[in-house]
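Complex shown without one protein chain; remaining protein chains in place.
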Amino acid sequence: MFKDGDVSVSARLRDVGAGAWQAATGHPMVKEMAAGTLPHASFRHYFEQNIAYLEDYTRAIAVALSKAPDTGALEVLGGLLDQIISVELPANRRFLERLGGDPARVRGVLTMSPTTYSYTRHLLATAELGDCAAGITALLPCQWIYGEIGTQVAGAEPDDPIYADWVALFGDPEYAKLVGNTTSLLDRLAAPDQENLSRLQVIFDTSTRYEIDFWDMAYEPSTAQSKMTRQ
Amino acid sequence: MFKDGDVSVSARLRDVGAGAWQAATGHPMVKEMAAGTLPHASFRHYFEQNIAYLEDYTRAIAVALSKAPDTGALEVLGGLLDQIISVELPANRRFLERLGGDPARVRGVLTMSPTTYSYTRHLLATAELGDCAAGITALLPCQWIYGEIGTQVAGAEPDDPIYADWVALFGDPEYAKLVGNTTSLLDRLAAPDQENLSRLQVIFDTSTRYEIDFWDMAYEPSTAQSKMTRQ
Amino acid sequence: MFKDGDVSVSARLRDVGAGAWQAATGHPMVKEMAAGTLPHASFRHYFEQNIAYLEDYTRAIAVALSKAPDTGALEVLGGLLDQIISVELPANRRFLERLGGDPARVRGVLTMSPTTYSYTRHLLATAELGDCAAGITALLPCQWIYGEIGTQVAGAEPDDPIYADWVALFGDPEYAKLVGNTTSLLDRLAAPDQENLSRLQVIFDTSTRYEIDFWDMAYEPSTAQSKMTRQ
Partner (left out) sequence: MFKDGDVSVSARLRDVGAGAWQAATGHPMVKEMAAGTLPHASFRHYFEQNIAYLEDYTRAIAVALSKAPDTGALEVLGGLLDQIISVELPANRRFLERLGGDPARVRGVLTMSPTTYSYTRHLLATAELGDCAAGITALLPCQWIYGEIGTQVAGAEPDDPIYADWVALFGDPEYAKLVGNTTSLLDRLAAPDQENLSRLQVIFDTSTRYEIDFWDMAYEPSTAQSKMTRQ
């Protein structure tokens, strides 16, 4: 598919999966967030689902970390794990509170929508059954898409302070640096033979499509009713 | 919820989840299979998805078996694993061939529908992160629902020999015995306190609902196009 | 180390690790078993440890099977798992009973010697953290060494019927066929690059040395006192 050996594994994965990638990074919800026009109810629902998502995202990072082949890989994945636990989860909880929600009512799989559940099962099962590179590949689209969105929205100055603060969080250049650590690690660990690249592409594209599904779900709060415990 | 200590854990799980359970065991597709009126295209699509499903079902049994706490649990789960590999998968491949399909074109996650993928990620992630009882609880609805369907359709004598053979496979009393081994094992391993039962109920109901989704997907072959590798 | 691309991965692993391999296959205890001169107490102690070992060996096979990349790999590992549960464990329990022991007193890690515990932790952790080929590599020396011992002792006709029956079990050509299935699977799955071969060699040699340690422990029943629950 690619003949240029100079293209890194991570760049290939993104480029081959460009269709889904653009649908994820250019989702209408993102535009409404940058414009500050998204209804608060949708944003609140987004954080309710995202907190549950990020807790399982942390667990999936941990599984990939348990298979880290060397010191450098331990450090990158340890840094990512700490970023989610110490920075992003607390920030998400504060956003939810400001929007009138209650982080204590987020209770893991019990309050996940079917989309959040499927996405997180994909992350966890891929990290458990695959090697460290497979786990990182599953985790990467989430982190990287937010990095791209951060760059996109960096100029935006929505009037609504909640949206402004959200833009500031992901528009921070420090965030882009963390993305670079993860892509560099994947580029180092992933064997670049065609068979392995095909295998990783399926994992990568699946995560990207789940990102779209996640935006869709958050954008349509009516789906919020269909919790895993529905019956 | 239940006061009667004499009700086994497995019976409670099924009874509390009765709504989804009846929707799964009484699905219109099952009735058409017993009557022999289901179009061959739908039945073929079912087997294409079911073979990929059963291979991951085997992997999830293996994960639960790796946490089997004693000799008896090893033997029951080893028997279930062998049944899928030595009996059900070969039978499914033969059915697919008789319907004009090609088992060699079933290629794991690459040819799974999104429903099959989500369901199998649920099985694998639950078995990986939970204890042996949690894994068995995730695996149980599939096996048990087929046992109930077998009992339901046991009297049916569809003219179409493919449907007749399918009825014979699951109507066999030996199959019911295997279901009994699994429910007895779960009843022995699962702590019957309310907190644990609630946790297991979510797992059990999730699997039951995925069974319904699986029938729905197979019943509507148009969804067959949306493979995991779609883009 | 090797330049000949025609040598299979499994043959390379055994040949590079030839020193430990010969110490394991030519252990004095094996010779006394073939001659029927080993004290019954040593043989009984061997079975007490071996039953606990084989139960965890089964669990480690299951972990490797959960990562089997395709149908063929599922079938080979499923066959090996079934062989241990349905043939070898029952045979080991009967040998133990004939020697005056009680299989019900074998209680997993609670009755393992430190050697049996270390060896089985090696198998389980390797299968959990590595890919399917790494897991198979850890499991292989045990199966293969018994195959070689079976060939060695096949002519032996010890007077003591217990030793004669043991010789018959492992001298059976069917056993050799199962070994061939496992080595062929490893040869197919393991990437033959030098980095991967070095990694697999460490795993393989570690298992081989644990085989020696296991014979040593069984040969010297005095070490039987040091159970994991010693204090």
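We call the chains A, B and C, going by the order they appear; numbering starts again at 1 in every chain.
Convention: a contact is a pair of C-beta atoms (placed from the backbone, for glycine too) under 8 Å apart; a residue touches a chain by one contact, two chains touch by 3 or more.
Remember, predicted model here, so these are calculated numbers, not experimental data.
Of the listed residues C:V106, C:L124 or C:V153, the one in contact with the hidden chain in the full complex is C:L124. Across the entire complex, the residue among A:R59, A:R98 or A:R188 in touch with the chain not shown is A:R59.
Among the residues C:G17, C:G36 or C:P158, only C:G17 touches the chain that is left out of the figure.
In the complete complex, the residue from C:V7, C:A41 or C:V202 that touches the missing chain is C:V202.
Across A:A24, A:L38, A:A68 or A:I212, the single residue that touches the chain missing here is A:A68. Within subunit C, the residues in touch with the undisplayed chain are 17, 19-20, 59, 109-110, 117-118, 120-122, 124-125, 128-129, 202, 205-206, 228-229, 231. By the touch definition given at the top, subunit A reaches the unshown chain through residues 55, 58-60, 62-63, 65-68, 70-71, 74-75, 78, 81-82, 85-86, 89, 108, 124. Where subunit B meets the omitted chain, the residues involved are 66-67, 129, 131, 191.
In this text, only the chains that are shown with their structure count from here on.
A straight line joining the Cα centres of subunit A and subunit C is 44 Å long.
With touch defined as above, residues shared between interfaces to two or more other chains in subunit B number as follows: 59, 124.
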